[in-house]
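Removed from the display is one protein chain of the complex; every other protein chain stays in position.
In order of appearance the chains are A and B, and numbering begins at 1 in each one.
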Amino acid sequence: MKGHALSLRRLTKRYGDFTAVDDVSLEVEQGQFLTLLGPSGSGKTTILMAVAGFVEPTDGHVLLDGRDITPLPPEKRDFGMVFQGYALFPHMSVADNVAFPLRVRGQSRADREAKVRAALDLVQLSAFAERLPKQLSGGQQQRVALARALVFDPNLLLLDEPLSALDKKLRAELQEELKALHRRIGRTFVNVTHDQEEALSLSDRIAILNHGKLVQFGGPGELYERPRTRFVADFLGKSNFLQGIARGPDAAGMLLETPGQGIHVRFAGPVHMPRDGGRALLSLRPEKITVLNPGETAENVVEGTVRAFAYLGAGFSLVVETAHLGEIRAVLPAWQSPVAPAEGLPVRLGWAADAAVPVEEDAA
Amino acid sequence: MNASGRASLGWWLLLLPAVALVLFFYVAPIVQVLTISFTEPEPGLGNYERLLTSEGVQRVIFTTLRICLLTTFFALLLGYAIAYAITLASPRARSWWILAVLVPLWISVLVRAFAWVTLLRRQGLVNNTLMQAGVISEPLPLVWNEFGILVGMVHYMVPFAVLPMLASMREIEPRLLAAARGLGASRGQVFRQVFLPLSMPGVIAAGVLVFIFSLGFYITPAILGGGRTLMVAEWIALQILDLIRWGLGTMMATMLVVAIMVTLLVFSRVVDLRRMFGSGGG
Partner (left out) sequence: MHGTHGAGPFGRGLAWITALYLVLPILIVLPVALTDQRFLSLPQDGISFQHFRTVLTSPEWLGSIWQSFTIALASTVLSVVAGTLCAIGCWRISRRATDLVRLLMLLPLIIPSIIYAIGLYRYFGPLDLLDRFLGVVIAHGVTGIPYVVITVSTALAAFDPRLEQAARGMGASLSQTLRWVILPRIMPGIVSGAIFAFIHSWDELVMVLFIASRDVFTLPRRIWDGINENLDPAMAAVAVLLIVFTLLLLLVDMALRRRAQ
């Protein structure tokens, strides 16, 4: 196994009164693709910089395969890094850029040439070896940065918003390439992004950060299906939030009592369990709601009128005004919609009992 | 069409006072005096022949070139160190460093030459201190020779060297330096392989600026050279004011202008002149 395991133990970074990273611990196994996801100012980049060695933690440790590397300067860590905006050296050709990590390690010219060629082949840029970075497109520059970060067999590959400078279509293409590359070389990748789609499609593990704190850590499916807090449910995809009083929660499920009706909830996995009789919040993904045909029924049914709708090509997005639950957003495939939506149209919305998940309110 | 034509004529008229002043009171006197080199004492290239035949003329040229090259070298070395320190300094420290560069720049060159004389002459502060401390028994010859000229000229030129280099260092993205370290380069390697090559345009601009300023320098060499080491500017003044040899003096003046223009022309491919003087003069 070529990858290395990375652990953060109680990592903290303070700048004066400001706490950029607050007591973050997590473990990444060999060969996994970890994404640090969060809005700007959430501390994700600071964590990456602490892993890279550019930021000295105020407290806590960074471990590689169980060995504490916190005191090592960046150049001693042997981590490949793709910087935001790529940071290609403008005075060096593509080949010289890729050869740079080998040159500073004192490798012979012959070794360098073979490895540079292999790295450029890996990212399909062999034909551009003698060009200067400014003669390349954004996507090509990004691939040079990748080749440069991988050419010296780094312990870990760190990516700081690697795709943020690219347009949407190119971003999707390079996401696939990056994922394929990760599969092929089997190394541990640590990626930083604020793009939740990128995080979901690339990662084995996602760490969601907010205000310097680790809010939730897990696989993409787990995080999407069972968000622990309102912030996670809202940041990773879209969500409706239903408020009420929890009645009779147990391992199997509960009832959410709202002013108009009770909502049945069945727990599909381990969740944050509300207190019986206490206030509770449900997260309900828009795509799990259907518009019911006349006569059709579901475990939960709510009546309302269409307040607004948008045609998305593959489907419709509806905003439905309900009597007691406020506005509910639903996304449904066009072929499944029983009616052509129109403003003011009365509809019945339905969803399964295991579609909604109880979440915690975030601490202010 | 008509209105816009009139408007643009108005803008052109704004240039008139400056252009007229410079043409009639700057370019004309210089052109007129330089043509004397072809007409006095008799028409022809006689004065320029002296470049090949007169040992005195050649000696002045070589002395000037030697001093200018040394001045350029030291001004670049010291200026680079300061510019580098400014680039990497924290914002607060940065303004102190910049002050250390700008204050000498605007203090009268006479005052500075006078200060150096005070320090370096036989009974000057440096010699007195060293003798009292028992380090030396005889005063060192620190001024009224080439050493004195160099000390004063480098002192004058360092700020001019700093400004273009600083401008080019500030354009270097800090991220590139971080990237180099992240890829395994030591501090020394980051400097040699990334920072230094990226700052080269500024070094070249600074070198050209210092060199051409040094070539025609008059006051500092005249005071600190004490009349014993002659550079071209002082030699020209001597020919014209004392020896009344206009032909020879203006020949050397013409050579000086040609040397400066050729240097600028050669380097104009590598260096943006407007930017160089934009930062050098302001």
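Convention: a residue touches a chain if its C-beta (ideal position, glycine included) is under 8 Å from a C-beta of that chain, and two chains touch if they have at least 3 such contacts.
Keep in mind the model is a prediction, meaning the values are calculated, not measured.
Participant: Please identify which residue in B:I67, B:L150, B:L166 or B:V190 touches the non-displayed chain.
Facilitator: The one listed residue touching the chain not shown is B:V190.
Participant: Who touches the missing chain here, B:L51, B:L70 or B:A100?
Facilitator: Spelled out, the listed residue whose C-beta touches the missing chain is B:A100.
Participant: Going by the touch rule given at the top, which residues of chain B touch the chain that is not shown?
Facilitator: Looking at chain B, the ones touching the missing chain are residues 7-8, 10-19, 21-23, 25-30, 32-34, 36, 77-79, 81-82, 84-85, 88, 97, 100-104, 106-119, 121, 123-125, 128, 155, 158-159, 174-175, 177-178, 181, 187-188, 190-191, 195, 212, 215-219, 223, 233, 236-237, 240-241, 246, 249-250, 253, 256-257, 260, 264, 273-274, 277-278, 280-282.
FYI, only the chains that are shown with their structure count from here on.
Participant: Roughly how far is chain A from chain B, centre to centre by C-alpha average, rounded to an integer in Å?
Facilitator: Those two chain centres are 57 Å apart.
Participant: In the complex of these two chains, what residues of chain A are touching chain B?
Facilitator: Those residues of chain A that touch chain B are 52-54, 73-75, 78-81, 83-85, 87, 89-91, 100-101, 103-105, 148-149, 152, 158.
Participant: Where on chain B is chain A touching in the complex?
Facilitator: 173, 175-176, 178-186, 189, 193-194, 197-198
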